[in-house]
Structure formats: C-alpha cells, structure tokens
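I have a structure here, written as structure tokens, and I will follow up with some questions on it.
Apart from one protein chain that is not included, each protein chain of the complex appears where it belongs.
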Amino acid sequence: MQYLKWEDGNEYDGSQINPSWAFQEFGVKDSTIVSWLGPMNILGKNLIDYEDVGLDIKGNMMLNFIVEHFDEQPGSLRLAYHRQRMLVMITRDKLLDYGIKTTQDGDDIFINNKKLSVSIATASISSMKMHFALNITVDGTPEDVETSALEDNGMTIEQIHQLQDSIAETYIETIETIEKDIVKTKVF
Amino acid sequence: MQYLKWEDGNEYDGSQINPSWAFQEFGVKDSTIVSWLGPMNILGKNLIDYEDVGLDIKGNMMLNFIVEHFDEQPGSLRLAYHRQRMLVMITRDKLLDYGIKTTQDGDDIFINNKKLSVSIATASISSMKMHFALNITVDGTPEDVETSALEDNGMTIEQIHQLQDSIAETYIETIETIEKDIVKTKVF
Amino acid sequence: MQYLKWEDGNEYDGSQINPSWAFQEFGVKDSTIVSWLGPMNILGKNLIDYEDVGLDIKGNMMLNFIVEHFDEQPGSLRLAYHRQRMLVMITRDKLLDYGIKTTQDGDDIFINNKKLSVSIATASISSMKMHFALNITVDGTPEDVETSALEDNGMTIEQIHQLQDSIAETYIETIETIEKDIVKTKVF
Amino acid sequence: MQYLKWEDGNEYDGSQINPSWAFQEFGVKDSTIVSWLGPMNILGKNLIDYEDVGLDIKGNMMLNFIVEHFDEQPGSLRLAYHRQRMLVMITRDKLLDYGIKTTQDGDDIFINNKKLSVSIATASISSMKMHFALNITVDGTPEDVETSALEDNGMTIEQIHQLQDSIAETYIETIETIEKDIVKTKVF
Amino acid sequence: MQYLKWEDGNEYDGSQINPSWAFQEFGVKDSTIVSWLGPMNILGKNLIDYEDVGLDIKGNMMLNFIVEHFDEQPGSLRLAYHRQRMLVMITRDKLLDYGIKTTQDGDDIFINNKKLSVSIATASISSMKMHFALNITVDGTPEDVETSALEDNGMTIEQIHQLQDSIAETYIETIETIEKDIVKTKVF
Partner (left out) sequence: MQYLKWEDGNEYDGSQINPSWAFQEFGVKDSTIVSWLGPMNILGKNLIDYEDVGLDIKGNMMLNFIVEHFDEQPGSLRLAYHRQRMLVMITRDKLLDYGIKTTQDGDDIFINNKKLSVSIATASISSMKMHFALNITVDGTPEDVETSALEDNGMTIEQIHQLQDSIAETYIETIETIEKDIVKTKVF
C-alpha cells in the first residue's frame, strides 16, 4: 500500500471515488491512500450517499483522503466501512496531539457538536474505496449544518501537513500490522 | 448483537475463545459481546497466538471481553482483526474520559510505555472471535513485561464497571451504524 | 429484516429492483421485504432476465414482493436465487391453506399447468434482490402464455391480503431461524 | 451433482457428516446426495448440534439423506442451511403426493404436531454438508419427544423408496435450475 | 463447462467481454469457452484495460478465445486472472507441439521478443470473463509494437484449428481436474 500526495489546490468533485482512479492519475498498480488540500464540490452524478441526494456537499478548503484497497477480491462494502471507521478513529487520536478533542457519531467527527468531517465508503467488484475530508476552514461549507474547522481550532497549514502525513502513515501501518497478525494466528 | 455479562470472578483460561462458547454458556443464538472482571490464565492448549507459545499469559484481575460475530459466513480473520482494532481504539477513546492517555502498538495499549492490555482474534468457518482484556491490577501479570493497570491509574471498580458498559455499548453501536451505512450507499 | 407495505395500486415497472430502492422509498436502513397489490409493466431498460428481452412482462393486478438483503457482503447471486426458491416454496405451501394446489418448474408456479407467477433475482456488490409476483387476475397478462390467477381460484382480496402477510412473515421467520441455527452448529 | 444409494440397513452414526465421506465411501469426485434406509444412532463425538449435547438422537428405521456440496469455496454455513431448508420443503411437497400433510418449524417437519424428521447442516473450508432423516417407524425414537413416522401414515416401503428417489432428484434439479438462472441474469 | 465455436470471420469488437454474452449469442446456460478465427478491433467504449486507453488494439486475423465462468459467486477478478495465466501457459505448452518456442511476460506471449498475443480478464458480480487472442498474421496489428504471428511461424490454418481445439479442451480439462482434486482433499 502506497501513500501518494496529489497537488494541493485540486478539487474533489466526487469523480476521484471511481474505481482505479489513482491508477489512472498516478499510474500506480497498488492499494493507495492519496491525500491533498483543496476545495470539495461534489457533482450530483458523483454522489455515493443516497442520503445526500439534493444536498450540497462542499467546502472551500479541506484535507482530503482517498483510499483504495485491492487486497480483498471481490471488494466488500462491509470491510470498506470498517476501514473507514478506523481512519476516522486514527484521525481523532492524532488531533489530540494538537489539543483538539472531538466526538464521533457514525463516521462523522465533531468539535463541540460542530461537524468537522465528511466521509463515504463504497465498493466495486475490484476494489474498496473511501473518501474522508476534514474542514480546514468553514468557508463554503453548507449553511444548514453547523461546521467546525482545523484552522479555527488553532492549526496552521504546516501542522495540517504534519497531521496529513501522520494520519496516512498510521493508517497504512494499521493495515500492515493486521496482515501480520493474521500470519501468527491459530484458527479453528 | 447482544451484550452479556458473565459473573465477575470467572477465570479466562482461553477456552472461551472457542466457536459458539457464548451459545453453550448462555444459550443465546446471536452475535455477542460478553464481559466480566476476573483473572486470566491461558492454558497452553488454548493458545491462539503462535508468538505466545511457551509464554505466560496471565493476570490476577482483568476486565475481559469476548466477542463473537456470526454475520459474515464464512468467518474472515481479516475482518476479525479490523473489529479488534476498532474495539481497541474505542477503549482508548473511553479511557480519556477517565483522564487516562494511552498509546497503541498493533493491538496493544500502553500507559507510559507500560502494557495495559492483551488481545487476540481468531476465526472458524462459522464465526469470528476475539478476546480483549485490560489489567485492573498488575498483580500476577508476567514478570518479564512492564505492565500498567486501571486501578494504578486511579480508576475504582465502580468506574471500571461503567467503562465496561461504555466500551461494549459503543462497540455494538459502531457495528450497527456500519450496517446501516451499507444500506444507503451507491456502489459501482 | 423488516416487512413494509407499499400502497396498493402502485405499478411495478422494474425500477424497484434497483439496489437500495427500499431505502430511497421508505428511508429504512435494513434488509426488507416490501409488498403491495398493483399492476406490473416492466420497461425494457429495467429487464433483468436476458431470456425476457423483447417480451411483455405484465399484468393488470398482481401481488408483488420486492426483497432486498444486505447481510452477505458482497451480494451473492447464488444465495439470492436460493432465497427466491424458498420464497416460492413458502408461497406454494401457504396457497394450500386456501385449497390451491400448485406445481413448480424452476422459479415458476403453476395451477393446472397455467402460469401463476413471475420472478427474478439479481445482485449488486451491496445487496441481493428479488421480485416475485402472483397474478390476481389474468387480465393484462401476456397473450402467448396460458396464465392462472388467485381470484379465478376463489380467493378474495381480503384473503389475498392475508396471504400477503403470511408469506412475508414466514419468509422473514425462515431467514431468522437459519441465522439462529448457524450459532448452534459445530463446524469442522 | 450425483445421486448415490448406500445399501439399506447401514447405520447413521454421525460420522457420515464428515467432509469428503462420500468420496471415501464411494470414490466419487463430485457433489453428492447419498440416501439409504437404516437405523440412526449418533455417537456423542459426532454431534454437530450443540443443542443436542447429552440427548439421544436415534431411531430404528429412517430414510436418510447426506448431502455434500463442493461448488462454493470456501463452504458457507449460511448457504448450507438455505439448501437444507429447500430439502425440507421439497420433502413436504412430495409427501402431499402420498396424502400426508405436514407443518414445519425451523428445519423440523411435523405430522399432527408429532416430529417426523431430524436434520443438521454444517460446513468445513472445503464443503457444505447436511444430514436429513425421516422416521419410517417410531420404534427407537427418543421417548421424551412425540414422534410420527411414514409407515404409521400409510406409506409402504415401496412407496418410501419412490419418495426417496423423488426427493433426491427434485433436490438436484432445483440446484441445477438455480445455476442456470444465474447465467441468464443481468446484474448491477 | 462447454466449448463453443463462433463462426470464423466474426469480429472481436470488445462487446463480447460483457457478462452473459455467450448466453445471449448461443442460449447456453453454462460456463463457456468460445473460440473463433477473425479480426479484432476493440472500440474505445469496450476497453477493459485502463492501460490501453487511447491505443489501437487490433489485428486483421486472430485466434480468439472468450471464457466465462459462473462457478464462483460473486465473480473474483483474482481468480479470473489466475485462470487467464493458466490459459496462457496451456497455449505456450501446445505451441511447442508445432515447434514454436515462446516466452512470457505477465499475460503476454512473445516469439523472439515479438508480441504474439493480447489478453484481458474482468469480472462482474455474476461471472468472471477473459479474452485471449493470438495473431494469425501480423497484418493490421499496431504499428508501434513489434508483433509476431502463427502463420509467420509456419502454422497452417488447419493446424491453427487443431491448436484451437487443443487449447480449449485442455483448459476445460484443467478446470475439471481442479474441481475433482478439491473433493479428495483433507482440510484444516
């Protein structure tokens, strides 16, 4: 599994959730976690969450992660959502290092009951994918939802870049230790 | 999925990791998380972790959890270890409510680099199982490992019982929200 | 798994077989069996059975069932068809209570060699789906097939509503007892 | 899938549920349904149903079926129990041809609330297995259960042999039509 | 699994890789290997290999194979590619009978470092598919790739028809012996 950075400033329009997007963008033939800072504005046709139909899913500046796993064939939506929950919990743990305490409801992270993150997982027959993004500013986030953001909680862009690496690396490490634990396990 | 309590004082000897143990003990035909306070002393023949062969895996008083899932048929060791990691991360988050900061390495929890927990996951064709336990005291823990314990970090037995419920309930809720998220998801 | 009723009179045009249709219609985040009395007229683009391409699949008044299962991830077409066969056999057993003897060929039910039912199963990566419908009248059924109907065999609308509940409830119960049997089973 | 007859008079002691038993007995490298008339007396070590521990599972003369499927790799206990339910429902349908009306609870068949059958399914990593047996006489059936039998309901041994073939052949045909339906199905 | 011949001269335009194509063309409800001699000219919308986007995938006369498997539900892309590699290796072994020595890189066959074959595998929820084709002449093959062909290496059309049968039959036999080996195997 590889950690790739997409150039900051790129927009997440939802098409990056498509299977094999990272291969088409980067030519990498592996499971990947791709991350960048940039705006989000999901086009209706790219919506994955049937609950979000008709809603604006956007923000002017977000810390984005796109994860794709090819290890389990065919892809399992259940496993995808377990991995998404792990990514969310890793992020919450890392935010503590910056003095940011959060709460969690499903796959959403909150600071003082204000929504900090968006996330979805999905799957195709070939891979499991997820998108996970944290507000860097509240600018451009939907008006009908109370939102929070990393900058408003005192994080600098430099710290956000540190956080970005730290989340991606710990996520990969978590997946790798799971694979190693499988090998040492007696089964029935 | 049901949360069951086994009577405090019962010993974890490793046989409780066997498939359908909770059905045989409680008669419950469902996925379960069973919890109790009691000693741990794993018999050699019940060892699941090939890395622990020849080691003492024990403690005089621990907060034990045994989880069994029947949803995925056949059981997947990979999914079992993802769920174990989620249980570990939920526990670490709950410990913050008692002022206890921890670190994590694989599936182990540490307080000030001292080992607080033991855990294993396994699977059979019918179910996925895990055992997860936290030291309540360091008494009776292996001498060749530096260990920490809940009581030494200021928790009372009453608080440990609260923690116990809180971990079990949040774990079940996490599994349930994942199942609900699957339903609302567009796939490729 | 939940039993939902869609308002009688709604038309089955084939789009209801799409994944997560019940969530989009009812907002329910669960496996479901949805039932209603109404016409069927499957649009060409919604055809699931390659054998039916170019054929009329219709009837003026039918007892419809749409089943969706999210338990097995990813969805298995093989399991979907096993469940469809169970639904067909449950229905045949229930019809005996109304004095209606039937025969079966594949997934089709016949009364005196006249076709009483239509059915298909399908799957996506997220769920297993099936549609199953019984003619209430032969009006509007394809002219090139000899068809039979519940009303022509003496059933009143009230009895058909009883039958409807009875089929749905027994189907759900069958799935539930299977899940319970898994828990009590020793495996190799 | 092949239909094999084991010599009448052989005893079902539970060991026939082991994986690849039919290969070891008949040398056949295929999925099989094996059937014979004979006594049943399950040895404790061969018990598959944890609910039956300590109970007598026996009868002096039964119509036995042992089914083994190798098509799904690895074997799924969920699919095994679906197939078992189909076998039970096929049997109930066939009994109507001999004027025997039955009811069903889980995987048990009853005549006038008296238990006619026993059954279990199980799985290993290589195959799905089930045992299903109908009392021919009530002699030797457990004393603490009210039982019914085929002979007491007017069936001759000749008719039971006809029933035996009819059940086995319809079961195989059902599995085969499911496999064919998969091929003609459009998926999402 | 059945071996079918499509009429020589038919063009492979990529649409034959769609799920259930063989059922729609031949009405056969089974796993199939379909073969024919004819041109290849893959339309952009039918491209399966993201690496080939924008490239010409064509040839004036090729020995084509389309394989579809319905045995594993849902279809696994990993298993599809293992079967594709087996088909490639079977072909290389058969070519030795005609004095043609080849080398292999991934799923490509070479004669003297000149590319002889094209191939892709894919999957849907219902089946695993692959296309595999050998150049009969180099006419019409892409100009930016050095290609080789069966006729240029001395094979007559009659021999190519023999080769065609031999590859298809050995492939089916290999799949069948694997299924038989499963039955005779003790598992853990």
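First chain written, first letter: the chains are A, B, C, D and E, and each begins at residue 1.
Going forward, a contact is a pair of C-beta atoms (placed from the backbone, for glycine too) under 8 Å apart; a residue touches a chain by one contact, two chains touch by 3 or more.
Remember, predicted model here, so these are calculated numbers, not experimental data.
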Chains still shown that are in contact with the chain withheld from the display: A, B, D, E
Among A:Glu72, A:Asp93 or A:Asp107, residue touching the chain not depicted: A:Glu72
Touching residue (missing chain; options B:Gln16, B:Thr32, B:Ser76 or B:Thr91): B:Ser76
Contacting the left-out chain in the complete assembly, out of A:Lys94, A:Lys114 or A:Lys186: A:Lys186
Contact footprint on chain A, counting only the chain that is left out: 19-20, 23, 28-30, 70-73, 124-126, 179-188
Where the unshown chain meets chain D, residue by residue: 20, 23-24, 73-74, 125-126, 187
Residues of chain E (touch criterion as defined above) contacting the omitted chain: 18-19, 47-51, 72, 76-79, 81-83, 85-86, 89-90, 92-93, 96, 101, 104, 106-107, 120-125, 174, 177-182, 184-188
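Assume only the chains that are shown with their structure count from here on.
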Chains touching both chain A and chain D, listed by label: B, C, E
Intersection of contact partners for chain B and chain C: A, D
Classification of the chain C:chain D interface as same or different, half of numbers criterion: same
Chain occupying the most central position, where position means C-alpha average: C
Option in A-B, C-D or D-E whose residue-number contact pairs overlap B-C by over half: D-E
Chain whose mean Cα position lies farthest from chain B: E
Chain centre separation in whole Å, for chain E relative to chain B (CA means): 50
Euclidean distance of C-alpha centroids - chain A vs chain E, Å: 39
Junction residues of chain E - those touching two or more other chains: 20, 23, 73-74, 124-126, 187-188
Chain contact graph, described as a line, ring, star, complete graph or other shape: other
